[in-house]
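Missing here is one protein chain; the remaining ones are kept as they sit in the complex.
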């Protein structure tokens, strides 16, 4: 008799023969508005049993791909420094074992840990960021490490012209000015995604999906809901487009279950996860 | 002085001179994910007083049609067998009195009771199913009677080519394969509805509306929210199209008020009810 | 050391040099369905710190305009007569000081107090009403002063052909008939807004935004959610169009935080407020 | 077939042979803090089916007594004047038919309508008030008619020394001073109830139960929760003691279901109702 | 690397060397009022990480005892017959392996499956039932198998004078009359528990704890809250008293997380679980 195993639906491969390694990064301590994304990892696993393993969008089933669910990293609270180190270390191990890391946040800052690992392995690393918020401040209330600075810190690692943002509809004025010089930022939607995908063909790409890119009508359960976002099928289309690239790591973040009393946001997150895993796994 | 009478707004006809008989079927015991649809019947009556009796969509008022509200059937809990018998029996009585039964669920399985009655009265019965889920499994966790098998059971009654599904975006792989042979299934939306309506002209049709066909942004308050659904006005349009047919029975199901903290889903269900009653009643 | 000052984000001008005066009217006592809009004023201030002061839609920042936040009026409960007097008196003072009053409700009836003031100052006053509900009953359950009669009362002040309604999708039959003779009513959406704006050019206009014009998927947190409404970006576009007019007063009303467990509706209201203030302030 | 009848559990007598007439007064428009008590009447009826008709406390069943449920009065919103008239008129009719009126609020102000009727019929009327709040202000924010003034208005009808309050733990300083001269006020609990019952023996007594006398741990779902209240069994004991008196009318008020997400407060209100009806009905 | 293992806090023994086997029975389909107890098993595991493994009440830590967490049984929905068989089968296996089964419900009916197993192994089986509801109906709405009949069905297995109920404060009249002849029923509290423990010394006892024995102030998150229950420390005391007996199986049931928005009820359930496990494990 085995001890109680709980995985994301259909993700029951062993580590040794898995292509994808799913893991949770339950940290939300720099959230400046409403914390709670730490609970997303567990919620996504529990509620995934409300969806099917089969996708009618892709005519493919999670049973056809090999995903290992490593559970959640044990991360501290408060100071982000050791948290990011732990994420980096784990992601690096997965990358070195030639598997694809798929991280579930947590707040958006957790991305930095995984990007650090990917940048060590791939020196031409590019980043695609689906997001409502620019997250490109140099510091926020005195802190260099924050969900509001994560893309700026990632830019320091990968350099100018390597980051492509889509869906951005919130930031301060200086962030939008800064972005013009250093990153490719598409406001509001996915305009130009096809061009970006063409340009990035063959290059190693880290994909980060801040679920608040979705309109709050579709996804209210997030720390900082921003009206005016993209729709669910638009996001699925974008994910499928991007998955043609050489994705070397990715994450899905900023689900905040405590603000999701209907459960519909968590269900959206589960479905995004399924479609993402299928897109990546069937390659 | 009369005892306290509570009906759906504007549905105050007597049984004898009613054209439509509204009744509740508060059963949700095979719900495999989140139960609670049993509370929909009462919620729809209470909250209907938040909407008007007049529809600006159809320029028609509930006072212009004759609907009798029979209240809720007294149904047991657990085993669905006696529940479906009770629904069948009541529906049959209404049909024999030459009135149109309009049932408010409860979970989708309640449809089977009403379909059994309609199939006894109309031997050419066809079914139109607006739904997110295929519900065509042969059994689910060992059970033949389940919200997940209801359309399969209905198919056993009416036969191949008699069921038209729209909006389906969830099911396992085998369900979609099975559907290709036995029923007409339109994925995701109402494509082809006009053709179907033309083909079904003159035939007796049972209409079942699982409200989870709506996108969860519009209708989060349901047991199993499935992102990627249709919009509210799309559903209204579809209802009006279908109401040109010889509808002999219908139901609206899967509102789950406990997951509707804003009340917006219940309000949607009330408005769908009003538009459906007006569509059917003014014929 | 100053006592604790709480304003809508970025609205920190002094009264003397402000162009716009923001104030709250926390009254909801004629709400016939679900009260609670009284809490909107405070919620909008508190939660405004979840959005940025900068708008990527208008490339403009609240720091570039001058808004004074006067806090909430102290209004009684129950009888609306003294409440409307208090609102009128305050609005009149602001108008006489040649500042633009921007009121946050509260229920829609509060508009009447502000319109009374505006009508005293501007004898050619016109009104633009963004709303789901006609609100043109002559009385409601015996009351002349009600959220359901507010536009009728306003019409008594400004006369035929001076009121333009958009987005109306609920009312009783007689309201729609009455409207045809006395006001310009556009059902469901903003069709014809451009024409209206052209016709109203140069005239003094009071703008009232009942947030329930938005679809409940976008804005569930309101007293009487009405499915089938406009989208968020449609509303922003409409606000920007209208702000080219000579707006002499305006309000935003019917947020009901108690039905907004996700906070997304309050966030929408904050963003509508920001865009409205920027539209009006940068003229 | 009868139209849908919904009564409080077990209250299915006809008016003509009933001893007790239950009715709802869904008004809450002078609530100064959190409105919503208007929804209590309907909630209490719906949720009463979660309790039994039999009381193990009194070894008695609702089937053994005769209660007619008249449903809810249709009351307006806003101005309390016509509301209180409507309540008075209805209560008077019940009293003249020699039945015992039992009203479910609504806010505490509704008591005044019923007390006015009782005072017309019984010129020696006394009042027992179970409550957390003194409610003895002469006016509140300029209003004479308010939940915060209801006992003062009742005192104007019945005079000095005729009102007994228990459980009072909130009020302004002047209310407590005023009370010392005009009414019997017991702070915090039911101390002295037995003496009061002895003194009131044989006299006509109106009993008003503001459920916020209960500690918020037991009854959080109320407009103005006040920590430090009485327990559930203490309240049951007090009701049974008081029911030995010549109760000529009574009410239960201030349940606010919107703040009762667990449903436990509504369940408490139902149980208090059952015990009250049994206490009064078996005399 | 191991797949994601989730257990109740501190319950990380292997099956082979465990003394206690914890498992979930996520079934709630005969719930006649508010379903949702199926979610308790998962909630109790997730939220157990909010409490410590150490008990200051018993000065003992979960690390000092050996508990294996077997996860949840896969149970169907609707018909209870196969569900009870599955529970019985699993419990029997645990008993035959000479380990103590501790089941987390689910609704109270799940107890019957475990009692059937225990009664097969121990022919002198006695039962202690901590509960608010008598649950001794012979049938409920036509059903023999229901949360409302579970103790009656258990009595059919163990016979007269073998069942001891405490805390009972709800039932219909006939249940209380029936109880007098067949079982020992203590109304409202734990009076007489010490005597019962003395009488049962040495006998095999199955302990079932319906958490609604607790007052809803302490434990609102349950399907049918019943005011007037016992306190938390009273329940802990009772558990410790009873654990001196030869407990051969036990369960904790009727937590319904969907009605526990504060999480306090789930936290209570976790703490009851910890204290129960420690009481039983340190023997």
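In this document, chain identifiers A, B, C, D and E correspond to the written order of the chains, with residue numbering beginning at 1 in each.
Definition applied: contacts are C-beta pairs under 8 Å (C-beta built on N, C-alpha and C of every residue); 3 or more make two chains touch, one makes a residue touch a chain.
It should be emphasised that the depicted structure is a prediction, and the values quoted were computed from it without experimental measurement.
Undergrad: Relative to the complete complex, which of the depicted chains are touched by the chain excluded from display?
TA: Touched by the chain not displayed, across the whole complex: A, C, D, E.
Undergrad: Which residue, A:14, A:59, A:79 or A:138, contacts the hidden chain when the whole complex is considered?
TA: In the complete complex, the chain left out is touched by residue A:79.
Undergrad: So which of D:59, D:85, D:156 or D:172 would be touching the chain we can't see?
TA: The single option touching the absent chain is D:172.
Undergrad: May I ask you to list the residues on subunit C that touch the chain which is not drawn?
TA: Listed in rising order, the touching residues are 1-7, 12, 14-15, 42, 45-46, 68-72, 261.
Undergrad: Spell out, residue by residue, where the missing chain touches subunit D.
TA: Touching the missing chain: residues 33-34, 168-173, 176, 187-188, 215-217, 220-221, 224-228, 259-261, 265.
Undergrad: What is the set of subunit E residues that contact the non-displayed chain in the whole complex?
TA: Looking at subunit E, the ones touching the missing chain are residues 49-54, 56-57, 59, 61, 215, 217-218, 232-233, 236, 261-264, 267-268, 271.
The rule is simple: only the chains that are shown with their structure count from here on.
Undergrad: Rounded to the nearest whole Å, what is the centre-to-centre distance of subunit C and subunit E, using the mean of the C-alpha atoms as each centre?
TA: 55
Undergrad: Can you work out the whole-Å distance between the CA centroids of subunit A and subunit B?
TA: Here the centre of subunit B sits 38 Å away from the centre of subunit A.
Undergrad: Counting only residues that touch at least 2 other chains, which ones in subunit C make the list?
TA: Each of 34, 215, 217, 261 in subunit C touches at least two other chains.
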